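The complex appears here without one of its protein chains, the remainder shown in place.
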Amino acid sequence: MAEFVVFAVFALAALAGAFVMLVARNPVYSAIGLLTTMFSIAVFYVLLDAHFIAAIQVIIYTGAVMTLFMFVIMMIGVDRDEDTSERLPYQRPIGIILAIGFAGVIVVAGSGAWVTGSASFAVPDLNGTIETIADELFGTWTVPFLGTVFLLTIAAVGTIALARYGPTGPRPVDDGEEPT
Amino acid sequence: MTLTAGWFMGLAAVLFALGGAGVLLRRNALVMFMSIELMLNAVNLTFVAASKALGQVEGQVATLFVIVVAAAEVTVGLAIIVAIFHRRASADVDEFAELRG
Partner (left out) sequence: MTDLIWLLIALPAVGAAVLVFLGRRLGEPGAGWLATVTVAASFAFAVVSGVGFVGGTVHPATVELFSWIPALGVDATLLWDPLAVTMTLVVTGVGALIHLYAIGYMHGDPRFGRFFAYLNLFIASMLTLVLAGNFAVMFVGWELVGLSSYLLISFWFERPSAAAAGKKAFIVNRIGDWGFLVALMVIFAAFGTLDFGTVFGSAPEVLSVGTATVITLLLLVGATGKSAQLPLYVWLPDAMEGPTPVSALIHAATMVTAGVYMIARTGALFELAPVSQAIVATVGVLTALFAATIAISQRDIKRVLAYSTISQIGYMIFGVGMAAYTAGMFHLVTHAFFKALLFLGAGSVIHALGGEQDMRKMGGLRTVMPVTFWTMVIAWLAISGVFPLAGFWSKDEILGAAFAKGGLYTGLWAIGLFTAFLTAFYMTRWLAMTFLGEPRWSDDVHPHESPWVMTGPLVILAFASTFAGALNTPWRLALERFLEPSFELVTQSLPPESIGVVAALAGLSLVLVVLGIVVAWRRYTTAELPAEAGRFWYVTLHGYWVDDLYGRVFVLPGKALSAWFAAVLDGTVIDGIVNGLGRTVRGFGAAMSTLQSGWVRSYAAVFGGGVLVLLVWTLVHGGVI
C-alpha cells in the first residue's frame, strides 16, 4: 500500500511535469517540467527494484541532459515567453487527436494483460541488480555495448564539427584559383 | 490497490502521448526535442516495468542502451539547433520551410 501511495504521488508529479512541458510558453519552464518528470521516473525505477537504472537516470538525464538543455536555452537566448498560437492549419486538432489515439490504443491494447494484475508482478527477485546487469551487458551484449562506444565517438566528432563550422559554413580554403 | 506493471504501462502510455503531442504542437525546436526525450523515457519505463514483471534483466539492459543512444542524440541534436540558431536567429521550426514544394 505504501508503494502504491508513492507511485500515485510521483505519477501525478510526472504527469504534471509533462503537462507543464507541453503548455509552458517559456522553454525554461518546459525544461523544469521535464526535469520533474524524469526525476519521478527515477523514483519508479527504484520502485521496480532497478536501482542501477535509477541512478543512471538521475545522473544522465536530470544531471547531464537537462543541464545541457538549460545551457543551450540560456546560450541562444530563447528564455523568454513566446507566441504559442498555431499557424499550421488543423495542426492542433490533429496533434491532440493523435496523442489521445496513441494513449487510448496502447491502454486498450494493454488492458487485457497489464492492468488486471494477473501478471506475476512480484515473483522473482532480481537479486543484486548491478551484478546481473553487468553479467548480461558484458556477456551476451558485449558487441552492441562496444558499438555504443563508436556511436558516442561519432556523436562527439559530429558535435565538434557542427560547432567548428559555425553559421557561414566551412571557412573557404584559399587554393589560389580565381573565383569563377 | 496493489501496484502492478499495468499501472506503470498505463502511465508510460500517457507520458508517451504527451511527448508526441509536444512534438506535434510546439514550434520551439528545443521543446520539440524535450518532447522526444520524454517519449524515450516513457518507453524506458515500460522496459523496466516489463523487466520486473517477467523477472528478466534484459529490459534493464535495453534501457541502458536507449539512454546511451539518447545521450548521443542529445549532443548532436543540440549542436544542430545551435548551428541553425546561429544562422537564422530563431528556434521556430515553422520558419525552416525552404523545402516547400
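Letters A and B mark the chains in the order given here, with residues in each chain numbered from 1 onward.
Quick note on the criterion: a residue touches a chain if its C-beta (ideal position, glycine included) is under 8 Å from a C-beta of that chain, and two chains touch if they have at least 3 such contacts.
Quick caveat: nothing in here was measured; it's all calculated off a predicted structure.
K.L.:
Among A:V108, A:I130 or A:I154, single out the residue that touches the unshown chain.
P.N.:
Hidden-chain contact among the options goes to A:V108.
K.L.:
Which residue among A:I94, A:I130, A:L146 or A:A161 touches the omitted chain?
P.N.:
Considering the complete complex, A:I94 is the one touching the chain left out.
K.L.:
In the whole complex, not just what's shown, which of B:V23, B:L38, B:A71 or B:A91 touches the removed chain?
P.N.:
Once the missing chain is taken into account, the touching residue is B:V23.
K.L.:
For chain A, which residues reach the chain that was dropped from this view?
P.N.:
Given the touch definition above, chain A has residues 88, 91, 94-95, 98, 101-102, 105, 108-109, 112 touching the missing chain.
K.L.:
Would you write out the residues of chain B that touch the absent chain, in ascending order?
P.N.:
Within chain B, the residues that touch the unshown chain are 20, 23-25, 27, 32, 93-94, 96-101.
Throughout what follows, only the chains that are shown with their structure count from here on.
K.L.:
Using the touch definition from the top, list the residues of chain B that touch chain A in their complex.
P.N.:
So the residues of chain B in touch with chain A come to 1-11, 13-22, 24-28, 30-31, 33-35, 37-38, 41, 44-45, 48-49, 51-53, 55, 57-58, 60-61, 63-65, 67-76, 78-83, 85-87, 91, 94.
K.L.:
Looking at the complex, which residues from chain A come into contact with chain B?
P.N.:
Touching chain B: residues 1, 3-4, 7, 11, 14-15, 18-19, 21-22, 27, 30-31, 34, 37-38, 41, 44-45, 47-50, 52-53, 56-57, 60-61, 64-65, 68-69, 72-73, 75-76, 78, 82, 84, 86-88, 91-92, 94-96, 98-100, 102-103, 106-107, 110-111, 113-117, 119-121, 123-124, 126, 129, 132-133, 136-137, 141, 144, 148, 151-152, 154-156, 158-159, 162-163, 165-168 of chain A.
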